[in-house]
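Take a look at this one; I'll ask things after.
Here the complex is missing a single protein chain, while all its other protein chains stay put.
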Amino acid sequence: MKYLPLIWAALGRRKPRTILTGLSIAVAFLLYGMLNAVNVAFNNGVEIAGVDRLVTTGRYSITQILPYGHEAQIRSLPGVEQVAASNWFGGYYQDQRNFFPQFAVEQEAYLSMYPEIVLPAEQKQAFFNTRTGVVVAKTLAERFHWKLGDKIPMQAGIWPLKDGGNVWTFDLVGIFDTANPKDRSQYEMMLIRYDYFDEARQFAKGTAGWYVSKIKNANEAGTLAKQIDALFANSPNETRTDTEKAFNQGFIKQLGDIGLIIRSILGAVFFTLLFLTGNTMMQSVRERIPELAVLKTLGYSDPLVLALVLGESLLLTLIAALVGLGLATILLPGMAAHLPGFSGLTITAQAAVAALGIATLLAIVVGLPPALRAMRLDIVTALSGH
Amino acid sequence: MANAIQQISAVTAMNLRSVPSRLGTSMVIVIGIAGVVGVLVALLSMARGFELTLATTGRPDRAIVMRGGSNDELSSVLMRDQAQVVMDAPGVAKGSDGKPLAIGELYMITDIAKRGATTPNNVVVRGTTARVLELRPEAKIVEGRMFTPGVREVVVGRTAQKQFAGLNIGDKVDVRDGPWTVVGVFDSKGDVHESELWVDVDALMTASRRQAYNTVTAQLLSADAFRAYKDALTSDPRVTVQAQREPDYYASRSESLNQLITVLGYSVAVIMGIGALFGALNTMYAAVATRSVEIATLRAIGFGSGPVVVSVILEALALAAAGGVLGGAIAYVFFNGYTVSALNMQTFSQVAFQFRVTPDLLWKGVIWACGIGLLGGLMPAVRAARLPIVDALRSA
Partner (left out) sequence: MSEAIVSLRGVSKSYVRGKQSVEVLQKLDLSISRGDFLALMGPSGSGKTTLLNLIGGLDHPSAGEVVVGGQRIDQLSSGALAQWRSHHVGFVFQFYNLLGVLSAEKNVELPLLLTPLSKAQRARHVATALEIVGLADRAKHKPSELSGGQAQRVAIARALVADPTLLVCDEPTGDLDRKTADEILGLLQTLNRQHGKTIVMVTHDPKAAEYATHQLHMDKGRLIEQSANA
């Protein structure tokens, strides 16, 4: 620690260069922080998915419809506590671009198995009492300026009304939030009542898109999934049941390899940075060769000189990385507000630790060549360079 | 004026000649900007490839007809009688068999794993008829044969076959109600359909117990016949349908993903660009500093400050442009033609497409590079011009 002022002073030797290099590194970590937060948000669906919830879809595709009779059969299995029929409504508000998911669900069963959705008791009651009622996520209500009591006209994308009409008008009776704000993006949705939806739609009555079941013991998930599928094997409506986690995972994978894209971008960013920072460190050491020789003359050992140069590179990258992550923390909420479906973007502790790890690695990679050069410096030659 | 140009070229030549001796620092600009341009061009080429794949699907003289209010094929339902009205409407061309060249199609999704993976992907199964090769002449069977009417056989698009597992001729694939046999492979010039599986519509209706079509695709007499055809359907009281030109429909299905990738591309490029700008400033300040004596000497013999400013900027621009070209070249070499398959949320189905590094994207990259170079050269150039001549000379 007593060498810190020495290292710090070395960084201050050419302030503009140090600051510009530091800013480049900070920008790279800003990007890291932002892209990582997006990636985490994508994968959050897997992280928070209940291990005690199963999703039962058609065997060939989630887009198949299943008879409503399946529900009672699933519920009859001893390990199953609760079942909720669910449907993709697939409508839009005002403009197709205003995309957000809407699900028609069996409200009481559904809300009971998703305790992470927090809805005030009286609003929950209002939802249970109003057939045309819907509840929406707080972030959605904010985005579209909806208030309790509003009538919300939704254009049908898939399901026309019985009379062929295309506009469903719902009553907004509840606005929910998630227990943990970072889960907001996962539940940025509108919930419609399945009973009303099924009665009012033109076709496919008496069916559901999929069933979500809450099971009593998470350890039995595998067995129960098999039992559910066995119920309908060789029937015209075979099913495939997975844990919600596996289901979400499969869906995210199918979006395209977002992780790969993000890793590739960051790879390019840090590769570029390697040259930039490496060049600065090289320059800095080259300019200070006489000074380093003096330190050695004073009795500074070779390993100590190596450590001093590495320390310099480490101090630079770590400070810059912290600045970048700090900037990302400040900018993310604003960014989330402009990205539908990405409410609650944050930098996780893991991401921060990983960032510092990357910064350390970067420091070593760019610092080692000049540090070795400084270490191997021959005093007599370096001093006679004057 | 001529004098100024002479001065500029003299100073610039002197600067550029010294670039090799400052290779390390100069490479910071080149590589920093190459990184920005590489990422920008790669991401835009992904968006472009996706857009082109959808935009080149279909032809303006064909119409796709859906239920009024439906956004896409999956959510559209056309009853058999409605479909008949659509197929018989005026403006539809006759096929080689003398009947209207229009097909009522089923559009379903089945889960197939990608090669080397196990998780399901939404792959389109299109129930059609053998006449599809006449309706969509861009599609040709390139391997095996067409499916037999009424039989559970599948022909797979060439890109689908490359992207997904178990789609070789003779393989069994789960479509609906058990396994179907792959009997052929078709090529439709890399459009959206090449990511699909085609089966006989009647066989699929039986297997899925469906009575209705999703859409009708019709060959019109000409591209100009579309308006009359659309109007005829709109005014027909028996049906509530909407007709769209095929290219219009497919192009509209690329907006969402396209926008997402484009926004991502520019956002990342702007942030990275700021980082590269700092690098460029660093390099150019260093370049000016190491040459302060030369610059002061030139000023002392009577060179104006204008040529000095311009020459520094030109050097930054030259290095930046080199970086831009390098970045574009890297994006081209590594990504052009690279095929990926992603879920198009607007059709809820997998679409395979190639990254397309087009000349305009490369040009865009060079423009970005020069923009960063210009900004990175400006302030150091002004510093060079303001250098006090006497001090600089004394420090020699």
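Order as written gives the chain letters A and B; numbering starts at 1 within each chain.
As a working rule, contacts are C-beta pairs under 8 Å (C-beta built on N, C-alpha and C of every residue); 3 or more make two chains touch, one makes a residue touch a chain.
Predicted, not measured: the structure shown is a model, and the values here were computed from it.
In terms of the touch definition stated at the top, the absent chain reaches A within the entire complex.
Screening A:231, A:294 or A:307 for touch with the missing chain picks out A:294. In the full complex, chain A touches the hidden chain at residues 2-3, 5-6, 9-10, 12-13, 290-291, 294-304, 379-380, 383-384, 386.
The criterion applied here is as follows: only the chains that are shown with their structure count from here on.
With centres taken as mean Cα positions, chain B sits 25 Å from chain A. Against chain A, the residues of chain B that register as touching in their complex are 24-25, 27-28, 31-32, 34-36, 38-39, 42-43, 67-72, 74-75, 77, 108-111, 117, 119-122, 174-177, 209, 240, 255-256, 268, 271-272, 274-276, 278-279, 281-282, 285-286, 340-343, 345, 348, 350. Per the touch definition, chain A reaches chain B in the complex via residues 16-17, 20-21, 23-24, 27-28, 30-31, 34-35, 59-63, 90, 92, 96-97, 99, 155-158, 160, 164, 166, 203, 236, 240, 249-250, 253-257, 261, 264-265, 268-269, 271-273, 275-276, 279-280, 282-283.
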